[in-house]
Every structure is written in structure tokens, then in C-alpha cells.
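One chain of protein is taken out of this complex; the other chains stay put.
The block that comes next holds chain A.
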């Protein structure tokens, strides 16, 4: 670890924190339906869209109406994406003549993008046409991100409203999020990335002759726009297979820095939106602090583990950091930081190969996801996932002040607890349950490239990443098989919607409640004590469940490595 490394991490945190309030203020105004800087341009467009779709923007929905609208919208989006992938061969914008995507892969990819996971079992440049990329994937990059934010809004309204029957309009939230938040930021970022050297073209791949005279095909495409939204919307699906490690997706140090910042930007700002909407910005900061504490701890461990390098090699007298699977131009700190950020935030874009991290360095990204992507998390999803944990933390310890647990004046009762537990349950069920299946059936055992604990980690990482809707992978796993395509898609769908629906029920239930005014007897939820409690509950309730699996994967791999032991295939 070096001083300059820590300065980079500190600079990253400072920039993200600086963006929290301005972005939070802007988004609060957008979702409150107030005038913003962009209203003169976008308001007519917005009204036109509503007229076209026959939406009454003043009509608000109950949690059930909101949820049904969201589900129908996603079902149609899923079908559209699946159809595009299956039919891309005959559709326009296919200069490279890509063939139709296989059914199981198309199913996996559709589930992946609809759920904001962006797990890529396909190699982008070798499989998908530009139409599939743009109309299919990029469209979902926007809409799945907007959906996450919309749902966070519904839950925030549950806390901020009192005795209300409705939680907002899904259609309006979706439209305003896309139009006022994602699109303008993406346009700006795309221009920035183009300036940094990222290609943006609809032309065919470039043929080049190398110095030795060999012919080489250089894949290009509408990369800059895709990169902008994949980071901002915590999607993570790159145009190229190598994702952000590819020089066309991530050409410079500055581009790399901006990309990491944009992964966190909206998710961090949403905590401020939350604070503003419930009338106390400190509440937002408290939640961001809990996220920040977990993030810094994870970053420190990964940075330390990667700097210390492989214990096996250290044992052989080869000291120095672990550079396997990392771009030399990014080095250890930018790779470690990227890995922690991308897994903390449900992004899943990678600028280094997590599979090649040290055992402990690679364990942190896994833990980040196992906690449910709540460390800033996916846009919107991180906040509502975190609020689910807040409900549990408040309930477990809120009783200790001698009152029925309350959060922001809302009593946490049986219904909220039931839904929060349901949301928390589905993650270990998918992550551990599917891993348990894959580690015994032959189709599952065929996947990992490594033997021993590391092979186990590859399987565990895949299902963890899917259920947490992250999308990053331990690259060693061969995922494009009918078994993994199907099971991973199942993990992604359950991991997304079985959290969303309970969160919406909580939103509806809370909105209908009266708000109890705070008093000296009320559990204070804006101080360090609450932050500590929340972190503790997240680690114990959310994290300990995975201790046995981590012990059998990265932990034993690390301990074995320290003892100089390795595991070989067929050994």
C-alpha cells in the first residue's frame, strides 16, 4: 500500500461526497415534480410522452398499482429484449452479420438486463448486433436503472407521507428519472468519454494490418454512450467482453476515475434525496455513513490483500503486489478500488479480473454482494435494500429504548418486519441454494476452471453476483451453458423482484400510517450510534449467513496459500 494509493481513494471519496448534495437537491426537485433547470426543454417533451401513452401525470397509484405497472412493464421489456436477441440476424444495424442468440443465452441475457444485473454470458463483440446492443441492451440499461430509482422513490414516499393511500405514479417516476436524470447526465458523460478517446460509431469493425503483416479486426461501436449509462445506472454490461479493462471502454486514468465516480454518484445522492424528502438531511447522511463505513473497510482489505500479493508466491520468496489479471496502466489501487466500488454498487463492470485477485482480495467483492448490494448499491436498489435492513435493525434494537420501534415517526410493526425478512431471505436462498445445487450436479461441476476452494469460489461468486443483480464474474467459470444460463437467470429474477415487491408492500404500509412526532423518548436515527448499530445488524443478520461458504472458499484458499498449499485440477 502506498500513500499515493490512499490519496486516490481519498480523492474518490471526496468527489463522491461533493456530488451528494447538489445531485440530491436536483433529484428531489425532479421527483417532487418541481421546475428544474432543464424543465423549459424537457417539460414539453415529458407532457408529449404522457399524452402519447395516455397517462394522467396527476394520477397516483397505490403500492399494488405501482407494483403491477412495474411488473407489466418489465414483462413486456423482457419479451421485447428476448425477441430482439433471437431475431437480430434479420434485423437492421447488423453490419457484422451476427447470428441469432441461442434460446438459453437469450433468456439469460434478457433476465440479466431487465433486472439491472448485466451478467454477461455472451461476448459482446462476437455475439450481438448494434441493434441488440442499442435498442435491446442500452434501452434496458436506462429503464432498469430508472425502475430502481422509481422504486426507491416509492419507498421514500412511504416514509415521508402520513396517512396516505398512494406512493406515487410508476409511469411518472420512470419517465422523469429517464428524462431529467439519466439522459442529460449520459449525454454529458458520452461527450466526455468521446473526448477521452472512446469510440462512438455505427460503422463496421475496423480491419488493420499489424507490423508483422497479420490482419486484425478491431471491434468498435457505439461505445461511449453505452459506457456512460452502464456506469451511471450501475448496469455494468460492457459492449466488449473485457468490459472496462478494454482500452476502448476505459482509455485513460481520468476516464477510469470518472467511471468509478459515476458508479457511486446517483446511489450516494439518493440517500440525500431520502433525507430531504423525510425532512431531515441527517437521516440520509446516517445511511450514507453506514454504507461508507462498510465501503472503506472493504476497500482497505482488498487494497491490503492485493498489495501484499499472493501468499503462495510470498512463501516462495516472491514479494510484491498481485498484478495478475490487472491492467498495468491502472495498477493495484485503481483496480482494487474499482473492484470494491463495482461490487458494492451492483454495477458489475470490471477493469480487472476478479478471478485473479488474491483469495481475500476477491472475498470482499463477494461479501459486498452477499450483503445485498446495499453499500451505496444499485441505483435505487441500494437504497431500498438498505432501508429493508434499517427496518430490521430498528426492530431488533429499537425495542431497547422501551417503545414500539419507530423509524422517522413510522411504527415498525408485524407487516413491515414480515416483508423485510422476506426480502432478506431471498438472497441466501438464491446464493447458497443455487450454489449448493451447482456444487453437486455434473452440469454445475463442469463450470469452474479451477479445482479446490477457488473453483468453489467461482461458482459461489456467480450465483452471488446474479442474485445480488451485480453482474460481475469470476471469469474462470464457464457460464454459457444451459444449466448456468437458466439457474443464473432464476437467481437474477428472484434476487430482483422478491426484494422489490416486499419493499413496495412496506412502502404502502408505511405511507398509510400516521407519523408519530419525535420526542426525547424516540430512538435517534441520525447519529453514530445508529450507524454502528446498522452496520452491526447488516454484518450479523446479512453477512454471517455466508460465513460457512466463505470459510470453504476464499478463507481456506488464503489459509492454504499461506501454508504453501495449492489445489490442482483433477488432483
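As a working rule, a residue touches a chain if its C-beta (ideal position, glycine included) is under 8 Å from a C-beta of that chain, and two chains touch if they have at least 3 such contacts; residues count from 1.
Throughout what follows, contacts and distances are computed from a predicted model.
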Worksheet item: UniProt name of the unshown chain, from "Sarcosine oxidase subunit beta", "ABC transporter permease subunit", "NADH-quinone oxidoreductase subunit L" or "Potassium-transporting ATPase ATP-binding subunit"?
Response: "Potassium-transporting ATPase ATP-binding subunit"
Worksheet item: Per the definition of touch given earlier, which of A:55, A:71 or A:436 contacts the omitted chain?
Response: A:436
Discussion item. From the list A:60, A:104, A:280 or A:413, pick the residue that touches the absent chain.
Written reply: A:413
Worksheet entry | Of A:96, A:425 or A:449, the residue in touch with the unshown chain | A:425
Worksheet, complete the sentence: Filtering A:1, A:38 or A:162 for touch with the omitted chain leaves A:162
Worksheet, complete the sentence: Checked against the full complex, the residue among A:187, A:208 or A:400 that touches the missing chain is A:400
Worksheet item: Please identify, in ascending order, the residues of chain A that touch the omitted chain?
Response: 162, 392, 395-404, 409, 412-414, 416-418, 421-422, 424-425, 428-429, 432-433, 435-437, 439-440, 445, 453, 456, 514-517, 519-524, 527, 529, 532-533, 536-537, 540-541, 544-549, 551-552, 555-556, 559-560, 562-563, 565
